[in-house]
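For this depiction, one protein chain was excluded, whereas all remaining protein chains were kept in their positions.
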Amino acid sequence: MIKEKRQILIFTLFALIVLLAPLFLKGSYFLNVLVFIGINTLLAVALNLLLGYAGQISLGHAAFFGLGAYVSGILTTRFPVDPWMALLAAALCAALLAFVIGFPILKLKGHYLAMATLGFGIIMYIFFNETVDLTGGPSGLSGIPNLRLGQLIFDNDRNNYYLVWVITLGVMLLSINLSQSRIGRALRAINDSEVAARVMGVNARILKVQIFTISAFVSAIAGSLYAHTMTFISPTSFGFNFSVELLTMIIIGGLGSMYGSFLGAAILTMLPEFLRVFRDFDIVIYGLMLILITMFMPKGLIGGLEALFKIVINKIKGGAQNVKR
Amino acid sequence: MKRGLFSKVVFSFIFTMLFGLMAGTLVFAAPPVKIGALFSVSGPAAFLGEPERNTAQMVVDEINKTGGIKGRKLELVVIDTQGDPAKAVQGVNKLIKDNKVVAIIGPSTTGDSMAVIPVVEKAGIPLISCAAGIKITEPVKKWVFKTAQNDGLAVAKIYEYLNKQKISKIAILTVSDGFGSSGREQLAAHAKAFGIDIISNETYGPKDTDMTAQLTKIRAGGAQAIICWGTNPGPAVVARNVKQLGIKLPLFMSHGVSSKKFIELAGPAAEGIILPSGRVIVANQMPKTDYQKKALLSYVNGYKKVYKVEGDHFGGHAWDAMMLLTNAIEKAGDNPSAIRDQLEKTAKFAGIGGTFSYSAQDHAGLTKDAFVLVEIKNQNWKLVK
Partner (left out) sequence: MDHPGQLVQYVLTGLSNGAIYALIGFGFAIIHNATGILNFAQGEFVMLGGMFTIFILSFLNLPLIPAIMLAIIFSTLVGILFERLAIRPLKNVKPLSLVIITIGASIFIRGAAMLIWGKDTHALPAFSGSNPLYVYGATIMPQHLWIFGITIMIIIANKLFFSYSILGKAMRACAYNAHAASLVGIDVKIMVLLSFMVSSAIGSMAGIIIAPLTMTSYDVGIMLGIKGFCAVIIGGMSSGLGTVLGGLLLGLLESLGAGYISASYKDAIAFIILLLILFIRPEGLFKQKATQRV
């Protein structure tokens, strides 16, 4: 019970900070950066459901992101479809695809799963790139309309910020709930040992496919939001590199932690800003961070911060006890 | 479990503080005129972004050395888009809202340009793109200009030559990225007007290392000439594969390979290849009467002095953009709207990519005379007259 209360408190605080932030950032370009951080957080949360909860790696998640963006973009530019309907169609499309390929793909383990998802991502990329009549090919698809609610058009940073973050917060809340639920526990059991989970009566196969489908669904929503806020998409944004960037986000932030997803997304989205002084160094730093964090901080920065606080608090407590004595 | 709560709360707090601090960073009262630049300095289109960045920086340094514009120094803020539209949009927002630039040059690629256009249009900041895509300035957008020649102009130049040689059946081999797909589109669009028939239409991937399969197919198709549209290193592989297969058809390339690097990579296989290019690579061979000659030599020599390598066609786009912009700032001051109006009045400016004349109906500003045909002879460029 106490644990749940604490969870609620933390989430409320996080949500409040997020929702109030624009009041302090009026007219700042940083609001725009935060829109991208929001979209990337949504993607990181989606991948975290799969990798952090269920322990299934995907090196092709940019494909679902891209599928969401392209279904939305194509439906709204080439057909008179309402952007909201397009968003829904995009998410369902990706979920359906994930469901179909989920059964054979998730049968694979470890390296083979990594390779199969990688192959899937590359196939989808080739599809985005080569079906020029449909997707606009490498030169991209422009003129995608903004989302709107009645009179409210999501065409500036502040409106986009709320659009993206309300959805992201909603998905984060659902994900946190999921991890506390029976399904969440079953997923963690699969993560620890699939055989043991099976023995305990968890239908691992179905569960894995379900979480894969949900993850694709959420990724496609992120893709659709990306398409409607950017109003322009091109295949370069949905390649293998971005799949790896997503993976980096959740590893750096912390596997299995939704706040970690936010932290990782924020760091990777802003890294180019910080590294401007070093110019081309960012790729080397990505690589180093991936290696070092996997080696020394298996729970990511969030886990590292928690451990650090534990030490500090113990020190303080220890100090207090010493004084008493 | 307490630490979990604490860490998260404190952490979120610190983070918000950080956001606030960054947003509140003071903007210096500005004696220098700030110009923004978006180039794909890294990533797959680095071959464009790197010389462009170098050139823009060189121009700014030169102007500042001679006292700036009317006593005011220039400051160039360069952002690397990595060829990713999302990073380009982030960058353009930073330039406009954080750095408060008066105008922007770049981006390097058509994709990045299309992505940032809605932002500059809304903010009312003039943008001079260095990308070639025809969509950038057609239809005309109020705040957007460009310096890179439309791909269609290069196609027309090749087709004219083919007409002269009485060649009408051609094969095209294009790379499947932004550059190649724009070329493919233009090659198809202009073919009819020149009475040219594209009988083989093949593509290759930007990372492909062997094109013999496509070329074998092209050879079987019975074309009279091959046009390859791509940027290094693909076309060098094509040139070598053509030699390997013993294909005797004339081979044409695009302006995408008009740098010495191509000749180095293709080696002896480059001999006899004809391509359209800006005048920059044959600056020395241009007749004295050429309108652009002075600008060309000044750029080529200046770049060589600073960077020890020859300035190329792509760096030239940034040179043109910087020159057009600084000319406009000199006449109109540092007001974005005045700069835009002044840019639109540009007439007969002799640049690297051609002679620019902008108007309310034309923000690309060039004619097909912007290109010349060059042939590779003895590992060097030779103007085709």
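Should a chain be cited, it is by its letter among A and B, assigned in written order, with residues numbered from 1 in that chain.
In this section, contacts are C-beta pairs under 8 Å (C-beta built on N, C-alpha and C of every residue); 3 or more make two chains touch, one makes a residue touch a chain.
The structure displayed is predicted, hence computed values, not measured ones.
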{"item": "Touching the absent chain when the full complex is considered, from A:Gly143, A:Gly170, A:Gly287 or A:Gly318", "value": "A:Gly287"}
{"item": "Touch criterion as defined above, residue of B:Lys142, B:Lys217, B:Lys345 or B:Lys377 at the omitted chain", "value": "B:Lys217"}
{"item": "Per the touch definition above, residue among A:Met115, A:Leu178 or A:Ile313 touching the missing chain", "value": "A:Met115"}
{"item": "Residue, one of A:Val18, A:Ile57, A:Ala186 or A:Leu225, that touches the chain absent here", "value": "A:Ile57"}
{"item": "Hidden partner interface residues of chain B, rising order", "value": "42, 46-47, 50, 176, 202-205, 207, 209-210, 212-214, 216-217, 219-222, 232-233, 236-237, 240, 243-246, 261, 264-265, 267-268"}
{"item": "Touch residues of chain A, complete complex, unshown partner", "value": "51, 55, 57, 104-105, 107-112, 114-116, 118-120, 122-123, 126-127, 130, 240, 244, 247, 251, 280-281, 283-291, 294-295, 298"}
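FYI, only the chains that are shown with their structure count from here on.
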{"item": "Chain centre separation in whole Å, for chain B relative to chain A (CA means)", "value": "34"}
{"item": "Chain B to chain A touching residues, read off their complex", "value": "1-13, 15-16, 19-20, 22-23, 41-42, 44, 79-80, 82-87, 89-90, 93-94, 96-98, 110-111, 114-115, 118, 133, 135, 176-178, 180-182, 203"}
{"item": "Interface residues, chain A side, partner chain B - complex", "value": "2-3, 6, 9-10, 13-14, 17, 21, 24-25, 27-30, 32-34, 36, 129-130, 132, 137-140, 142, 157, 226, 230-234, 236-237, 259, 266, 269, 272-273, 276, 279-280, 282-283, 302, 305-306, 308-310, 313"}
